[in-house]
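My questions all concern the structure below.
Removed from the display is one protein chain of the complex; every other protein chain stays in position.
Chain nomenclature is as follows: A and B, assigned in order of appearance, with residue numbering initiated at 1 for each chain independently.
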Amino acid sequence: MNTHLQLDERGRLRHLLTLEGLPREHLLELLDRAESFAGAGDNRSKKHPLLHGRTVVNLFFEPSTRTRTTFEIAAKRLSADVINLQVDASSTSKGETLLDTLKTLEAMQVDLFVVRHQASGAAHFFAAHAGPGVAVLNAGDGRHAHPTQALLDVFTIRRHRPDFRKLTVAIVGDVLHSRVARSDIHALHTFGVREIRVVAPRTLIPAGIETLGVRVCHTLQAGLTGADIVMLLRLQKERMVGAFLPSTAEFHRDFGLTAERLAKLAPEALLMHPGPINRGVEIGGELAYGAPSLILEQVSHGIAVRMAAMAMIIHDRNPVAKGRRTR
Amino acid sequence: MNTHLQLDERGRLRHLLTLEGLPREHLLELLDRAESFAGAGDNRSKKHPLLHGRTVVNLFFEPSTRTRTTFEIAAKRLSADVINLQVDASSTSKGETLLDTLKTLEAMQVDLFVVRHQASGAAHFFAAHAGPGVAVLNAGDGRHAHPTQALLDVFTIRRHRPDFRKLTVAIVGDVLHSRVARSDIHALHTFGVREIRVVAPRTLIPAGIETLGVRVCHTLQAGLTGADIVMLLRLQKERMVGAFLPSTAEFHRDFGLTAERLAKLAPEALLMHPGPINRGVEIGGELAYGAPSLILEQVSHGIAVRMAAMAMIIHDRNPVAKGRRTR
Partner (left out) sequence: MNTHLQLDERGRLRHLLTLEGLPREHLLELLDRAESFAGAGDNRSKKHPLLHGRTVVNLFFEPSTRTRTTFEIAAKRLSADVINLQVDASSTSKGETLLDTLKTLEAMQVDLFVVRHQASGAAHFFAAHAGPGVAVLNAGDGRHAHPTQALLDVFTIRRHRPDFRKLTVAIVGDVLHSRVARSDIHALHTFGVREIRVVAPRTLIPAGIETLGVRVCHTLQAGLTGADIVMLLRLQKERMVGAFLPSTAEFHRDFGLTAERLAKLAPEALLMHPGPINRGVEIGGELAYGAPSLILEQVSHGIAVRMAAMAMIIHDRNPVAKGRRTR
């Protein structure tokens, strides 16, 4: 997919679709901008007037209450008007119908589409067809990308281990189906981490993943030893058993992270998970909260990072939205 | 139904239920007011403070994400608080239960109900029972009326062909089930168009439609020749086949509009459709966007027209809502 679709002719961020190929300075700007929002929770008002009068549509073809909520909160804290649309993907499977949905909402002068879709490339499709005044933010497309999740992950890492070049990061779990893993790998490489490992049984590692510059490990011991950051992936239990795994119990036995294992294999490592966690599957419940877990910080930073992304692609580019026409 | 229910004792618009019998000056005022909102999309803020502090309830007994979204956007751009209520009509089929729903929400000091219901007359029922400080806007009731759709249609026509008295308008498709067709016919007559034609197979033309002052045509050729405006109606595929039509393919063969047919029969005509379109049924996909199609303009004007209607029936009539009491 054309990764430059997301930059405008002057090189500024126009859509946020993927972190693959996104220049380091854009990532840095996003993280720095997020810092300005992340502190605001301590003060009385978390509210910013940046997107007052703007309309944000959460266009979810795949249900995800949790992710939708983070974008809804982020947009409302920027004073935007927010419309939630849960669309049954089965009724809009054709590209033409997707296009009709996009063009119709665009005609209502929507400023930003936050798009989640089970098909890889859906957000790119929207961005490729969006009118000049309309921005697209990818909230997860198939197995492809989930850029705001990876942004919040590197934001969280930077707060604790700011020197990325010294880091070894282990990504553990269902790498095969994970857009989060792909986006994290791109972001971590952009910041120059020393080593990225993917850790999973053979059935959950996509063929050719080494071309992304990662080392493949098939045991927790090999994957975690010497790791500074352990990023767990959520196991989609219902999709896994039978086809990819004998059972979730077996997965937990071999790849589930417990406090004991973490203490033994990587006692200095920080622990991350995109949530929601499956206790007793990929993670022992005792690891959910408190050091070395950064899980709740990730959630909190997710709001700040999404505010930063929205503010950059709507506000900065279109300060007065001149020349915007509906025809 | 009493068409004067929607005017107050001083003749001002109090509810918007139907365009049948609504005086021309009210329609003109609505369109002119909509013009003031239609331009606002070019500027930075689309937001107006007119309904700040007012509460608008979208009360939908029939699901329609698209129509609900247009009213939600319109109300939010007027700074109202908006509550979406999707009510299962089967649980509120009795008039008493409808009345309980109305009175309960009214007691919460709702200012405006946007009502959609599958039963003709539902919005009138609400208006007849509404308290003095409460306005009702019909967002479609059964086969009866859909006034804001017709308003946006005449608004769109006026922008391109302002002299209504010279126009021949052809309304093509499922006239039998269409509240849009009925409301359009009333609006077009109010503005004095030269001729209105309804164009459909016999099974989709209601008996006695000629009494509304329209000419019935049973072929596209007869209907479109000399037409200035072609308004397509959406075919409710699931309701049609078997009972009213042999197949949608047959409908498309005889009444579906394609670029080729339009160029041949009415090369100067502008094309309209209330959306969402059924590509390959009532319309060829190549006609969706770009001249001579006004479809996306209609969507855009729909927001402006709904803002105008809401502002008129809430704001103008009740500038300070004096004397409003909850008992």
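Convention: a residue touches a chain if its C-beta (ideal position, glycine included) is under 8 Å from a C-beta of that chain, and two chains touch if they have at least 3 such contacts.
In this text, all values refer to a predicted model and were calculated from it rather than measured experimentally.
**Q** Hey, which of B:104, B:118, B:221 or B:236 is the one touching the hidden chain?
**A** With B:104, B:118, B:221 or B:236 as choices, the missing chain is touched by B:104.
**Q** In the whole complex, not just what's shown, which of B:55, B:70, B:183 or B:278 touches the removed chain?
**A** The single option touching the absent chain is B:55.
**Q** Going by the contact rule already stated, which one of A:12, A:76 or A:189 would touch the omitted chain in the full complex?
**A** A:76
**Q** Can you name the residues of subunit B that touch the chain not displayed here?
**A** 52-55, 81, 83, 85, 87, 96, 100, 103-109, 319-327
**Q** On subunit A, what residues meet the omitted chain?
**A** Here the touching residues of subunit A are 41-47, 65-66, 69-70, 72-73, 76-77, 275-277, 279, 285, 288-289, 296-297, 299-300, 302-303.
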